[in-house]
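A single protein chain has been omitted; all remaining protein chains appear in their positions.
Read from first to last, the chains carry the letters A and B; within each, the first residue is number 1.
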Amino acid sequence: MALYRKKAEKLQDSINESILKRMPDSEAFSFAGFDEQEVERSGYSNYSYWRSTLHMFLKNKVAVFLTLIVFLILLFTFIQPYLPNQIDPFLVNNDPKTGLPFRNVKPNDVFWLGTNSIGQDLWANLWSGTRTSLFIGISVACIEAFVGIVVGVLWGYVRKLDFLLTELYNVMDNIPTTIVLILVSYILKPGIYTIILALCLQGWIGMALFIRNQIIIIRDREYNLASRCLGTRTYKIIQKNLIPYLISVIMLRMALTIPAAIGSEVFITYIGLGLPATIPSLGNLINVGRQLMMSPDLRYQLIYPTIILSIVTVSFYVIGNAFSDAADPKNHI
Amino acid sequence: MLKYISKRLLRSFLTLFIIMSITFILMRQMPIEGYFQNYDKLSEAQIQNGIRMLGLDKPMPVQLFNFYKNLLKGDLGMSLRYRNNVPVTEILAPKIPVSVRLGVMAILLALILGLPLGTLMARYKGKLPDHLGTAFIVFIQAVPAAVYYLFLQLYGTELLGLGLLFDPDKWTAWILPVFSMSLGNIAYYAMWLRRFMVDQSTKDYVQLAKIKGVSGSKLMFRHIFRNAFVPMVQYLPATFLNTVIGSIYIESLYSIPGMGGLLVDVIKKQDNTMVQGIVLLFATVGVIGLVLGDLLMVVLDPRISFGAKRGNR
Partner (left out) sequence: MTKKLLALFLCILMLVSLAAGCAKPSSEVPEKTKAPESPEAPEVPEEPEEMVYTTLYASEVSTLNYLTTGTQWDQYVGANVIDTLVEYDNFGQLKPGLAESWEVSDDQLTWTFHLREGVKWYDYQGNEVAEVTADDFVAAAKYVMTPEYESSTFYQMEIIKNATEYYDPESPVKDFSEVGVKAIDKYTLQYTLVAPTPYFLSCLTYVCFMPAYGPQLEELGADFATDNEKMYYCGAYILSTFEPQVEHIYTKNENNWDADNVFITKIHRRYNAESATLAPVMVLRGEIDYADIDTSIVDDWLNNHPELLSKDRAIPDYSYFYCFNFNPTYDEEWDPENWKIAVNNENFRKSIMSGFDRLYAMRAIDPNDPESVLQNTIAPKGFASVNGVDFSSLEPFKGVEENYFNEAKALEYKAKAIEELTAAGATFPVKMVLTYRSDDDDWENEYIYLKQQLEALLGTDYIECILNPGTTDNFLTNTRRAGKYSFMRCNWGADFQDPSTWTDPFAPKFDSEAGKYTGNSYNFMDINLNEDNQNETTAVLKEYYALVDAAKAETADMAARYNAFAKAERFLIDHAVVVPYFIYPASYVATKLNAFEGQFASFGVSILRYKGQKVYDHYITPEEYEANYEQWLANIGG
């Protein structure tokens, strides 16, 4: 608070200085042309948006802890195959005595999370699946955010585009995702990139609409009117006035898109258009496990993928909220 | 205002027209093998005849024209694969009320429970109610619906002494499906309302009101809630549609004869007329929902304008 006040006083001083001291009286009341340098000078402060955001975020201990967890999970999915005593997720483990597969073996010291119905190691499958699902989630979130923000900002700010984009949204939002999914799976082979493409194909427009609505709400706020009156360029208004205001909401949405994309993968698997089981994913593991829910002896096959999925989801939810709180400039004071 | 509404509605028709045309064309990109039950056992003559019967031999613009011509007469055509030769409207008619009832009840329940929860969480931000609410939201978000729906069904029916499947004769049979379906929306409403209310509470007008001495609850409901609710309102009509389409899990689990899984079903079966019928229905609801959402937003927040009358650069 004190810091802020100091900053404000400094700014006031500099303005006073420039207007009052350096100008003769006769010029003080004449129209001044637009001067880029002057604008930069008046806009200067040593306040750094991102530093403050990070500072606020680090204050939230739970969020920091969960960020660490997500990071560790992500890291572990990559290093897990290189650890000692790991079993290839695709390998069918045979009982050396009978030569037949170790089917539905409960967790023990060889198979840490047990085996599935054909004798594959669930521990290895779990991490391989987590890697796939996180990759899908993060890719979708990034692509959606990038396309969504660009389109959304233009949509909200440039009125000429409003009609066109609203129309595009109405059309895209109302073409059933299933038709798109099925057509995509006809054209392309079922696989990770097909799923990412299918999820992004319609997802970005949701993000764009969200941004557009936020922008419409704040577009005509007084400080933006003021900026416009001062002749600030559109891209600059977007970059300096709007985006920081939106960061909090964008981050929250992105953080939620990751688990949502993983969830969609579960849904797509459910309707039979998901990844082939040869590519382990949380969706595949949960879908297989779901059918075993009523069999107490086999339930362990559902529990572990669900736990990982829950941890990932919860983490992103909390991180997203914490970051969005931290990113709100109002909270920086 | 009225002029604006009528203009919006007119534009909605255009949207519908584009959606229907795109869907129509997309569906006809599917392989022709999909139209026959056992393609390899049919002779070439039978296949050609089948294609002629389906009207697929004509050029695309002619097919599209015929579709709209029939549509104007109120004729959605006959189902091709889902239920051979039964009018699409006859198939949809009994399913729509079921889905609507399920969707409306689930949304009402979600609003009744979700909005107070969100308000409570925002009001006691950082305190116990907020933590409890967050735990609930986190749980619903974290556990896949496919898993907790099944869990609720298996143990809920045991607890309530009900049959596993839906029984239209018993009102108690509605409890679990409606409750399960509303859980996601409760979490969704509570989460966003809390978010927006927290955002609002740092606003200058709230500071001013506090300084003026507006009491806590009055401030919460008269000022913050109203402003926070605005961005949510726009999605209300759309969530209804999503709830209906998203009821696929619930309807399959409980054997509820609604529309949830129907679209997936008919697309996979390549039943063009059925797909067209359902897409038309959903798109109409969706487009109207969008207009309604925008209108509600304009109405509730005087600062927002959609027409180009004011604030134009």
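One rule holds for everything that comes next: a contact is a pair of C-beta atoms (placed from the backbone, for glycine too) under 8 Å apart; a residue touches a chain by one contact, two chains touch by 3 or more.
Since we're looking at a predicted model, the values are computed, not measured.
Checked against the full complex, the candidates B:132, B:175, B:206 or B:296 give a single residue touching the omitted chain, namely B:296. When the missing chain is restored to the complex, the residue among B:71, B:132 or B:154 that touches it is B:154.
Seen from chain A, the chain kept out of the figure touches residues 90-92, 99-101, 103-104, 117-118, 120, 185-186, 190, 272-273, 276-278, 288, 290-298. Considering the complete assembly, chain B touches the hidden chain via residues 1, 31, 33-34, 36-43, 45-46, 49-50, 53, 81-86, 91, 94, 97-98, 100-101, 104-105, 108, 150, 154, 163-165, 168-169, 251-253, 255, 257, 261, 268-270, 292, 295-296, 299-300, 302.
Following the convention adopted for this analysis, only the chains that are shown with their structure count from here on.
Against chain A, in their complex, chain B makes its touches with residues 11-12, 14-15, 18-19, 22-23, 26-27, 29-31, 137-138, 141-147, 150-151, 154, 195, 198-199, 202-203, 230-231, 234, 238, 245, 248-249, 261, 263-264, 267-268, 275, 278-279, 282-283, 286-287, 290, 297, 301, 303-305, 308, 311-313.
Taken in their complex, chain A has these residues touching chain B: 159, 167, 170-171, 173-176, 178-179, 182-183, 186, 213-214, 216-217, 220, 228, 248, 252, 256, 259, 263, 266-267, 270-272, 286-287, 290, 293-294, 302, 306, 309-311, 313-314, 317-318, 321, 324-325, 328, 330-331.
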